[in-house]
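The complex appears here without one of its protein chains, the remainder shown in place.
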Amino acid sequence: MSVLLEFAMFPTDKGESVSDYVSRIILFIDNSGVKYQLTPMGTIIETETFDEALSIIKGAYETLENDCNRIYSSLKFDIRKNQDDRMVKKMQSIEKKIFNK
Amino acid sequence: MSVLLEFAMFPTDKGESVSDYVSRIILFIDNSGVKYQLTPMGTIIETETFDEALSIIKGAYETLENDCNRIYSSLKFDIRKNQDDRMVKKMQSIEKKIFNK
Amino acid sequence: MSVLLEFAMFPTDKGESVSDYVSRIILFIDNSGVKYQLTPMGTIIETETFDEALSIIKGAYETLENDCNRIYSSLKFDIRKNQDDRMVKKMQSIEKKIFNK
Partner (left out) sequence: MSVLLEFAMFPTDKGESVSDYVSRIILFIDNSGVKYQLTPMGTIIETETFDEALSIIKGAYETLENDCNRIYSSLKFDIRKNQDDRMVKKMQSIEKKIFNK
């Protein structure tokens, strides 16, 4: 099974720039050992179980909860059985369809 | 603390109509005892902790996992300290601003 | 055709409470004449064309652009041919499946 999760999480009570807070989350993800990819709009992780993905969300939240009064988060899951390594393969499949035609 | 979570979750391998699958999730939420509101685009729940919200997501997923090959989900959190019952109060606050002016 | 759009839009450079800004958007939507429903996590509109929904998003943005330095928005579309009035019917269909069983 492949669980792809794209998410952004940030405080909305800290003014216009929130990169200090986002950095905490990325550092947590980097330390967690999970497969991940940074994008300009969030972070994409890939796990083998749904529970593992939920535990990353929980850990991300815990990096912010102590000093943030209001936190916003937007998430998307794409979960598919009988597949793996879709972080790489999903994009290769699209790129092949488009640019090899 | 008030954790508002809006989410939609559905299989994408079951054709155009997925209301049978969505119904399972709503039934699970209804049985869970959590405060919730159905909308035409998903379900909004309110919990007092982040963990409780995550456990609802986990339970929703488990109603689909056995017979769905591909599941998509989109979620938004709005988490705020020192507030409660925002499912009601957030809307009242907006409505008051707009229509009592 | 039925275009359902759920969206939230708010500035992130104005501190913890943004209801003044959200109210502008709701007021714009209310004045636009489009079918809509307020939820604790955003606004759901229903239109007959995709273009009409895009024009509402554009108008919502224009209520904020002058005095907001940073704006965040999260949106979901569910577009379906050969259906109408889903703002009501989608929920009735789910509720019937769950509670009339």
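We call the chains A, B and C, going by the order they appear; numbering starts again at 1 in every chain.
As a working rule, a residue touches a chain if its C-beta (ideal position, glycine included) is under 8 Å from a C-beta of that chain, and two chains touch if they have at least 3 such contacts.
Just so you know, these numbers come straight off a predicted model, no measurement behind them.
Peer 1: Which of C:N31, C:N82 or C:N100 sits in contact with the chain that's absent?
Peer 2: Here the residue in touch with the unshown chain is C:N82.
Peer 1: Which residues does subunit B use to touch the chain missing from this display?
Peer 2: With respect to the unshown chain, the touching residues of subunit B are 10, 12-13, 15-16, 18, 69-70, 72, 74.
Peer 1: Since one chain has been left out of the picture, which residues of subunit C touch it in the full complex?
Peer 2: Counting only subunit C, the missing chain is touched by 9, 50-51, 54, 57-58, 61, 65, 69-82.
Peer 1: Could you pull out which residues of subunit A are in touch with the chain that's been left out?
Peer 2: 4, 6, 8, 16, 19-20, 22-23, 26-27, 30, 37-42, 44, 46, 74, 76, 78, 80, 86-88, 90-91, 93-95, 97-98
One rule holds for everything that comes next: only the chains that are shown with their structure count from here on.
Peer 1: Report, in whole Å, the distance between the mean C-alpha point of subunit B and the mean C-alpha point of subunit C.
Peer 2: Once rounded, the distance between the two centres reads 16 Å.
Peer 1: I'd like to verify one number: the distance from the centre of subunit A to the centre of subunit B, where each centre is the average of its C-alpha atoms, in whole angstrom.
Peer 2: About 20 Å, centre to centre.
Peer 1: By the touch rule stated above, which residues of subunit C touch at least two different other chains?
Peer 2: 16, 74 - these are the residues of subunit C that touch more than one other chain.
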